[in-house]
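Yeah, one chain of the complex is gone here, protein chain that is, but the others are all in their spots.
Each chain gets a letter, A and B, in the order it is written, and its residues are counted from 1.
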Amino acid sequence: MKHVNWPWTIGFVIALAIGSAAATLLGNYWLFLFTGAVIAAIALKGIGLVAGRAGMIALSQMAFAGIGAWTVAYLNVWQVPGTLFLWVPIGGLVAVPFGIAIALPALRLRGIHFAIVTLGFAAAFDSILAATTFPGQTQFIQVPRPPGFTSVPMYFYFVVAVYAVISIALDIVSRTPLGASWVGIKHSERGTAAHGVSVAWSKLTAFAIAAFVSGVSGGLLAGQLQTLVSDSFNIMVSLIYYAVTVMAGAHLAEGALIGGMLIIFFPELMRRLNLPQDIGNIAFALGATQALSMGGSIAADLRGGLRRLRRKVGIRPKTYPEVMRKAGQITPPPVAEGARSVLSIKGLGVKYGQVVALDNVDVEVPEGAVIGLIGPNGAGKSTLIDAVTGFLPSYQGAITLDGGKLDGLDAHKRARAGLRRTWQTTRIPAELTVGSYLNMAARRGLAPAEMDEILQWIGCPHPSTPIATVDVGTRRLLDVAGVVAARPKIVLLDEPAAGQSYEESLFLAQRITEIPEKFGASVVLVEHDIDMVRKACNSIYVLDFGRVIAAGPPAVALEDPDVVRAYVGAVEEETAA
Amino acid sequence: MSFKLIGSLTAAVFGAVLAMSASTGAAMAAPECPDGTIKLGGISTITGPADFSEVPNATAAVFDQVNAEGGINGCQIEYILLDDKADPQVAAQSARDLVDNRGVVAMVGSASLLECQVNAGYYHNSGILSMQGLGVDAACFNVPSISPVNVGPFLLSTVMLQFSTEQLGNTQQCAMWIITGGTGEAYAEAVANWEELSGQKIHLVDNSVPFQGDYTPYVLKARDEGCDAVVFNTVEPQVVQMIKAADAQNIEGIDWLFLAPGYTVQVAEALADTNQPVYAGTEWEPFTEAGSEANEGWKAAMETAGLPLTAFSQGGYEAATLMIDVIKGIDGPVTREAVTNALHTMEPMEHPLVGTPYMFGEGDRHSSSRATKVMKLEGGEWVLETPDWFVLGD
Partner (left out) sequence: MLSLDVTSILAGLPAGGAYALLGVCLVFTYRLVAVVNFTGAAIGAVGTFTLVLLHEHGFPLWPGVGLGLIAGMLAAIVLGLVMVTWFSEAPAQTKAAVTVALLVGIVAIGLRVTGGQHPRPFPDLIPGPAFTIAGVVITKAAVATIGLAIAFAGAATLFLNNTRTGLQLRALSERPTTAELLGMRTRVLSIGVWAVAGIATTLALMLIAPQRPPNFMTLSLLVVPAFAAALIGFFRSFWLTLVGGLALGMIEGFTASIDELQQFRGTVPFLIILAVLLWSQRNERWDEAR
């Protein structure tokens, strides 16, 4: 793993070890509470993965914990060898198919429907749990702790070790393209699919892993209490854990721990203050509401504070030397005479109901060329990109990439075949860093040297920079960096210069002309900036009302009377409006 | 464990204890407390989905009155009551807090939806015993470390089925169980015990009654299956709901038998105008019997403390008075070991509120209270149906 942040991981493990050692000094009672807090933190990590990263409202996570606990209880009653060492992971694995089953309806839908499905599942699990007995409970069979970890302190260390392993594993996964794609689908499913990520796979893995983690927490709880009680896993617990997840920011490692502490120590605090126990739930509800209204969480606020603190004490984030975004001479890339066609569009037609958006459009993109696609607003430029990249339900005509037929393929399969696009509005998830976004876009871990080269080439900040701190203009450049990093056969750029200054768009134009040679990809450039198109493109297609009204080298096509009329007409209309 | 076996076990323990009791006399004992107090703990569900605080409040009231009179041999009782809000994690925390941090010598007067199942093992491992003021879940009656003062829903179910057979002469007995928190096996055992005792077969058992939901289908099922009597283990809000559903469907000819949670003044008031025959089994001397001699001590204590006269408070009162007697019988410092030992070696103790003597002992499970007085609902009031204790197996 090239981009695992080892210093962070090591720091986390050391902090955990010191914290655990310090906790030991407090005595068995407090250790028991801390054990509970860490187990709750593991359950919260499961919810955090689905709710915080993938952005779905998951209200049944304690049901998965219940399944894990149930499995452990059975393994115990059956006297299966292996003790909790083996039973806990098995419990997690048994929860996985349930997680996947719940995720199935979420493959096509997200958000609120998903919340309703999970609430329904929690209610259904509740009714089954209430009707049946945890195995061994009636016979008073206790769940033994694993050998060597039977005492309160030793079991605490065991639980902390499991937490550390899960945290580090999730941290590593979250830096892979798969982990980045979970954040991606939260932000924009289309944007993520355009990077060749299967949205279905991404959701399924997120849910399966979350179910596993929750299942593990259920098994650990069985070891802590040495007995199982169905009320640990009922619907209200799931709802409360969701509220705490939101409040604490449980997708972050420290957020899950903070949440676990809240769940365990709030009742303790109430007891010490002689206040009623149910105040905790009210506090969690208000805390979650507050977090939702501010768009933050306890952990995220802490991290923000830490960043500010680091800046204050003079620790600067890593940066590249300043790149002057200034263009030199802009010339279209050299294209060999009679170069073969990379992308070939024949007879493309798209209708939205009765409205014809594209009508019998033919486009050829030769290898190594930059092809411009221009036309007034509503001419069908973005529709053409959507059709080519697979984001329309249907179209007429035939599209081939490098001789291979694309028609009927899903968007992410087209992306994997070597067809990448950017969007008119940037769809980069703000939670990622520049580096992890680039990895997600490339669908592989880029070597540091390669990443540095791409970022410096286009004038983007250091990979460790959080995207939240990157300005919008630079994010548009990062869009381009992302698609070329995947080394596709062709990139389709949808108004990459929108919102850029004149200087910046010239710089971008020059970089675009370098793409074929540097990255081996042909370019389709959709732009309003005629000057940019004129300078950067080998040839252009002009669309109006869904038809190609002119095609050829810029100098020729832009002088075409139809084009002039279309543009002048458009300008007049705009002036009139 | 079969019913007979429990019976013979109990008998064996009784015999052993009786043999020993000649040498140990409470009159000789002098309990001591080095720091002036005896710490006792209780864990109850107070907030959350249920409120059982009447039980430990009565326990606390008894201790307050003893303390006001100078305590036990000069020792003040410090009773620490914690709320588990029906949350297993909080119940476990509370038990550790009481045992590890506060150093209580015994648990007494607890009444919780789930405390027994969560903490029985921990109590066992810590060498501490709990005299539950109200055993609710099945674990309360199935573990070595807990002996409740009440009959409990499972044994009471057997008793009510037997009452229906013997006293009401019903033959088509039906049982409807709300199975929550893993009580399915315990209720199945309750029915099996009755079948063995009565030699009859249960006509219908329905384990699917939801804790929440509309009871109309179940009322209709009882009618369509030809039940003479329905024993239903629900808690009191649902008692009202079930009978109202039966009234709404104009059901006739079914005796409705409920367990102790159905025996409250509020149920009687809510069902003032029903035509259904409604019975409820009590765990203690019926609290609505104003003139009962057996109730005098409890009534006086509750009135002094300004607490309402409810069945639950009888449990708390019984547990507190029994615990005081047990402690009084200890010779020397009242430590956890001493109390545990005293409970393990105690002889059965009579109490005016119950029909069978209370017992802890060293058995693997404890259920010493096995008698009920059955109440019948008539015109918005509970009327005593069995003036004498109806004891199982008599």
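A few notes on this one:
The criterion applied here is as follows: a residue touches a chain if its C-beta (ideal position, glycine included) is under 8 Å from a C-beta of that chain, and two chains touch if they have at least 3 such contacts.
Given the structure is predicted, the values throughout are model-derived calculations rather than measurements.
Hidden chain, full complex: it touches shown chains A, B.
Shown as candidates are A:L104, A:A398, A:V472 or A:V556; the residue that touches the absent chain is A:L104. Among B:R102, B:K244 or B:R365, the one in contact with the hidden chain is B:K244.
In the complete complex, the residue from A:L170, A:V229 or A:A243 that touches the missing chain is A:A243.
Touching the chain that is not shown, out of B:V104, B:V235 or B:I254: B:V235 (per the contact rule at the top).
When you scan B:G71, B:P144, B:P261 or B:G329 for touch with the missing chain, the hit is B:P261.
In the full complex, chain B touches the hidden chain at residues 47-52, 206-208, 210-218, 220-221, 224, 235-241, 244-245, 248-250, 261, 264, 266-267, 269-270, 312.
Touching the omitted chain from chain A are residues 55, 57, 59, 104-105, 108-113, 115-117, 119-121, 123-124, 126-128, 130-132, 188-190, 193, 235-236, 239-240, 242-243, 246, 276, 278-279, 281-282, 284-286, 288-289, 292-293, 391, 393.
The rule is simple: only the chains that are shown with their structure count from here on.
Note on chain placement: the centre of chain A and the centre of chain B lie 55 Å apart, centres being C-alpha means. Touching chain A in their complex are the following residues of chain B: 46-48, 82-90, 92-94, 96-97, 100-101, 113-114, 117-118, 120-122, 138-139, 142-143, 179-186, 207-208, 210-211. Chain A makes touch with chain B in their complex at residues 27-29, 32-33, 36, 40, 127, 130-134, 137-138, 140, 142, 224-227, 229-232, 237, 263-264, 267-268, 271, 276-278.
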